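One structure is given below, encoded as structure tokens.
Removed: one protein chain of the complex. Kept in place: all other protein chains.
Labels A, B, C, D and E are assigned to the chains in the order they are written; within every chain, residues are numbered from 1.
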Amino acid sequence: MTMPDVPAISRFPVPALADLPEDLRARILEVQDKAGFVPNVFLVLAHRPDEFRAFFAYHDALMLKEGGGLSKAEREMIVVATSGAANCQYCVVAHGAILRIYEKNPLIADQVAINHRKADLTPRRRAMLDFALKVSLRSAEVDESDYARLREHGFTDEDAWDIAAIAAFFAMSNRLANMSGMRPNDEFYVMGRVPKR
Amino acid sequence: MTMPDVPAISRFPVPALADLPEDLRARILEVQDKAGFVPNVFLVLAHRPDEFRAFFAYHDALMLKEGGGLSKAEREMIVVATSGAANCQYCVVAHGAILRIYEKNPLIADQVAINHRKADLTPRRRAMLDFALKVSLRSAEVDESDYARLREHGFTDEDAWDIAAIAAFFAMSNRLANMSGMRPNDEFYVMGRVPKR
Amino acid sequence: MTMPDVPAISRFPVPALADLPEDLRARILEVQDKAGFVPNVFLVLAHRPDEFRAFFAYHDALMLKEGGGLSKAEREMIVVATSGAANCQYCVVAHGAILRIYEKNPLIADQVAINHRKADLTPRRRAMLDFALKVSLRSAEVDESDYARLREHGFTDEDAWDIAAIAAFFAMSNRLANMSGMRPNDEFYVMGRVPKR
Amino acid sequence: MTMPDVPAISRFPVPALADLPEDLRARILEVQDKAGFVPNVFLVLAHRPDEFRAFFAYHDALMLKEGGGLSKAEREMIVVATSGAANCQYCVVAHGAILRIYEKNPLIADQVAINHRKADLTPRRRAMLDFALKVSLRSAEVDESDYARLREHGFTDEDAWDIAAIAAFFAMSNRLANMSGMRPNDEFYVMGRVPKR
Amino acid sequence: MTMPDVPAISRFPVPALADLPEDLRARILEVQDKAGFVPNVFLVLAHRPDEFRAFFAYHDALMLKEGGGLSKAEREMIVVATSGAANCQYCVVAHGAILRIYEKNPLIADQVAINHRKADLTPRRRAMLDFALKVSLRSAEVDESDYARLREHGFTDEDAWDIAAIAAFFAMSNRLANMSGMRPNDEFYVMGRVPKR
Partner (left out) sequence: MTMPDVPAISRFPVPALADLPEDLRARILEVQDKAGFVPNVFLVLAHRPDEFRAFFAYHDALMLKEGGGLSKAEREMIVVATSGAANCQYCVVAHGAILRIYEKNPLIADQVAINHRKADLTPRRRAMLDFALKVSLRSAEVDESDYARLREHGFTDEDAWDIAAIAAFFAMSNRLANMSGMRPNDEFYVMGRVPKR
């Protein structure tokens, strides 16, 4: 093994749980309770409580909202595809795990992260990721022809906003993770890869 | 003039002020009171109230916070430089206006948006924008040498987080503005260019 | 203000008016008479009189010629769009001013410099700038399909030459300005932005 | 699950084992015996027996040779890093599995495929991958300074040839896999991720 | 003349003919007999006999095979076009010479190396080189539309494999030549340019 014994999860200070404002601590304990561990993004961003609050409020508004034309798995697919293109360790590994679980597919996350064009995707999902990657990588070139192509695959304008907003939010997340050296929890790497026993 | 008579400020529906949740309306009236007009970003994002709330909470945490090693003008400089590189009309024009006003310099916004390397900048600010642009355009390549260079110019690690977080937040904003066709208010173009009478 | 008191207009020596050959001095006095000031490009290039003469002869053949299918404003639009893509301070700021004045539109120069796809442009002008930018950035890929698209918008082959030749000439100018650190006159920044009183 | 029931492993015909020349069949049975399944690259390239023979002769000369300054795990690291940069599903997934096993590290393959700069690597291995990626992506710029940097990390010129030759061979492999739609076996995705029971 | 008197043909050791394994020596003497000189690629790669054997076995399987829809000249065209795009001195100069001879056309190699879009090519050959360059430069984006376009020009799927495999093999060769500083023999530069007397 080439890893140092206890690798840092951030190049910035990581506050102790006890030192956090109550609302942050509550959120963190809630996610720990649900997931069985605390995803490092919560601890790394807790360094800046106001930014933490806004980050997760935005995240939840996009990723957890009820309704809309995108399934939760599809939203995670957008995260994984755009984060792969941005070479973001944390987002590919952590959201890849969530995608495998939501989609009950042990292969899809790696496929989408490496090259969505060769992934096992319906044409509708291929179009969704093509648009997400255009927003992520060349948003200045987005025009009405992009929305028209989405409509051909049954996406409404509201769905298009969702796709673009998720791609945009994770453009931010990728940069935060890359600048802070945010390390994915070891747990994520294997989640959703093997059937539960 | 090649402009249509009343150009749209978004390719998505823009809600009437009367139809907005109370907190959004209050925020919008407050900014109108202060600026004399409503910057279009408030109206365009009001299409999604939860996203509006998170967006401006995040914005304020980064751009309005007291303390820290970056002046408000320097924060706007980061916005203008990275938004220029992302070809974002709204962010360059609107934040360019704010930068001119904060900096009391009618030239600086255009200089920074076009090519920060040729702008009238101190070496410290040049280093700040070099880092911001690396986070914006090539964040996967950020490493400790970037932080070391910032320290040579007197920036602390906390300042570095601020620079990177602003660059990251506007990477998101640029994509939102580009996908929605967010139009800068005409008022911004001339603000801060001529002495007040 | 972050500017040094008297910023240099070139990293090369700038000759005194009195030391110039008679024809250069006459040209400079003529432009000063007309514009009210001497645009710095005349002074910077006067460092090399033979190059000055050829540069302005070429410039005038393209930008001042009578006839042809391009208005003078459209020619300036080509300059501003391609110079924005080349990150050239002098050309964006100086020709942006001229464009605002010719077009009597205080917004158009910033729009075209930042992202012509989102500017207030007719489809004809959009096609004109798409071609100009292809010549400027990827001329090796120009082929007959580009000329066909121009014809659909009413441009003749002679117009196409004009568009391409202006894009090519300013590809040269952008490089000369960038290498010499050619500084736009402060006057340009505000010209054409506010109605004359 | 979004996958078709039996996804193709190549967009070209895949010969039946019985129809193959004896030497190809023997090689394939040998690998099946050792790995427990036949990696698809053997079946896909068997479409062209002469190319199959040369491909695996070359592969073995680089990846299986005894001696030299690179461990087998390090050779696989080069494959994974350069194949990640080339967005090659087959090579990242299949060689990622081998890397995890050789290195007895369940995290290293994903880390190296996504962004080797943020992987758990010694400075020596970081330098090795920097060079491999330069050969893979910008070989025209390789010069003596690259060899000097490798020497600082203890690599001889012969090691440098090995690194470069592996990067070059997989530049070929990536293109073959991408053009043929070579599909990684499902088995690879989970290999080396969980301790054997 | 700016050349050193005896420029090296490789930055790695080049073995003496007498020290080579018998099969390598035989191959080299055979090519010398046929061409009148030993192309440097044989000497440079002889530094690694096993790699030499695999390299030329692969080369011969692709470039010398009988049958198939590509003429030998067309195969060389693929080499020259893709090697031009990879800035590989050895491959452009050596295979350019072979292309001129096969095609009995003194202009075609330079045309194809510099910009195949402006070369004297039939539409069929233009399509062949477009595909080869896509495999060489952006293989992750290859999809069925590329094969469909080739079919419109009369290429079968087997021809498509040939085109792609040659592009892939020379992607490897270009990197080997660039990393080793492989120098083209002076003889190649003028071969096929002037009528034999």
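The rule is short, and it goes like this: contacts are C-beta pairs under 8 Å (C-beta built on N, C-alpha and C of every residue); 3 or more make two chains touch, one makes a residue touch a chain.
A quick note: this is a predicted structure, and the numbers were derived from the prediction, not measured.
**Student:** Who does the absent chain touch among those shown?
**Tutor:** Across all of the complex, the chain we cannot see touches B, C, D, E.
**Student:** Looking at the whole complex, which of C:Leu24, C:Cys88, C:Met128 or C:Met191 touches the chain that is not displayed?
**Tutor:** C:Cys88
**Student:** In the whole complex, what residues of chain D lie against the chain that is missing from view?
**Tutor:** So the residues of chain D touching the missing chain come out as 140-141, 143.
**Student:** Hey, which chain E residues sit against the chain that's not shown?
**Tutor:** The list for chain E reads 1-4, 7, 84, 87-89, 92-93, 103-108, 110-111, 113-115, 118-122, 125, 178, 181, 186, 189-190, 193-194.
**Student:** Under the stated touch rule, tell me which residues of chain B contact the chain that is not displayed.
**Tutor:** 115, 117-118
Keep in mind that, in the parts below, only the chains that are shown with their structure count from here on.
**Student:** More C-beta pairs touching across which pair, D-E or A-C?
**Tutor:** D-E
**Student:** Pick the chain whose C-alpha centre of mass, unweighted, sits closest to the average of all protein C-alpha coordinates shown.
**Tutor:** Measuring from the global C-alpha mean, the nearest chain centre belongs to A.
**Student:** I'd like to know which pair from A-B, A-E or B-C copies the A-D interface, where a copy means over half of the contact pairs are the same by residue number.
**Tutor:** Same contacts by residue number as A-D, out of A-B, A-E or B-C: B-C.
**Student:** Approximately how many whole Å separate the CA-defined centres of chain B and chain E?
**Tutor:** Between these chains, centre-to-centre, one finds 51 Å.
**Student:** Can you tell me which residues of chain B touch two or more of the remaining chains?
**Tutor:** As it turns out, chain B has residues touching two or more other chains at 87-88, 140, 178.
**Student:** Applying that definition of touch, give me each pair of chains that meets it.
**Tutor:** Applying the touch rule to all chain pairs gives A-B, A-C, A-D, A-E, B-C, B-D, C-E, D-E.
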